[in-house]
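Following: one structure in structure tokens, then a few remarks.
Missing here is one protein chain; the remaining ones are kept as they sit in the complex.
The block that comes next holds chain A.
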Amino acid sequence: MTNLPMKEKKRLAVFKFASCDGCQLSLLSCEDELLALADKVEIVHFLELSSHTQTGPFDLTLVEGSISTHEDEDRIREIRRQSRVLVTIGACATAGGIQSLRNWADHDEYLQRVYAHPEYIDSLATSTAISDHVTVDFELRGCPVDKVQLLEVVLAFINQRRPNIPSHSVCLDCKRRGVVCIAVTQAKPCLGPITQAGCGAICPAYHRPCYGCFGPCDQANAKAMSEHYLEVGVTPLQMIHQLRNMNSAAKLFQIESNRIESEHPTNRPAP
């Protein structure tokens, strides 16, 4: 391990918005690589890891979490201004996260349901992706992100190349893993055909349908998939709930769940 002189190291910052901390934790879960990575970059702002905090400009900024308060709308603009490259990590930052389920609900009612004094709370009626507010250089998917992909992204940007992250569907990885296809053999709404790879097809390997935690893949035909499941006995509400999870505000999932809701009425409000 050679220590690069400080001035040659890229300045890395990690910021958090509404989220569970799981994606920045993925960086700390690189147990075999963390100390070596810390030799390659200068970690100048990473509240969860370090009490040393410096101001920008930053060479590479990783952003976790979604925009859900007025103040955070301003904060992300300032962070963008200070960042040469801005990468969003995880479903919250790339698709509004699980908290975007509020986008379908009555926000005031939500506030009243959780807080005795909603007037103390600053919260937007929506939870949205970072790219809805500022320009983003690269989006890394996943709830949580995969740590190997995260390392690839960090190394790619400090070496000034494009990260090599696949955009094909989970199905391909599932076949590679030799898992029996749930979509074909069981009447369970597996989202593998329309979900981006990256997780390692873990859900089918653990005998359950994919619930789309990496968001939509390229060239997905969501309508064909969900109409198939509806025909084989999945209820519209089940199908809507399958699409409305941690990536519910990802465009493809959002459009498809809304379509099912309007074309296949359910007896219950969703979510």
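We adopt the following convention: a contact is a pair of C-beta atoms (placed from the backbone, for glycine too) under 8 Å apart; a residue touches a chain by one contact, two chains touch by 3 or more; residues count from 1.
We take it that contacts and distances are computed from a predicted model.
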Check: UniProt protein name for the omitted subunit, picking from "Acetolactate synthase", "NAD-reducing hydrogenase HoxS subunit beta", "Heme exporter protein B" or "Indolepyruvate oxidoreductase subunit IorA"?
Finding: "NAD-reducing hydrogenase HoxS subunit beta"
Check: Which residue, A:60, A:98 or A:154, contacts the hidden chain when the whole complex is considered?
Finding: A:98
Next item on the list: With the missing chain put back, which residues of chain A would touch it? List them for me.
Entry: 16-26, 28-29, 31-32, 34-35, 38, 43, 47-53, 68-69, 72, 75, 97-99, 101-102, 105, 109-111, 113-117, 120-123, 127, 143-144, 199-200, 202-203, 205-208, 211, 213, 238, 241, 245-246, 268-271
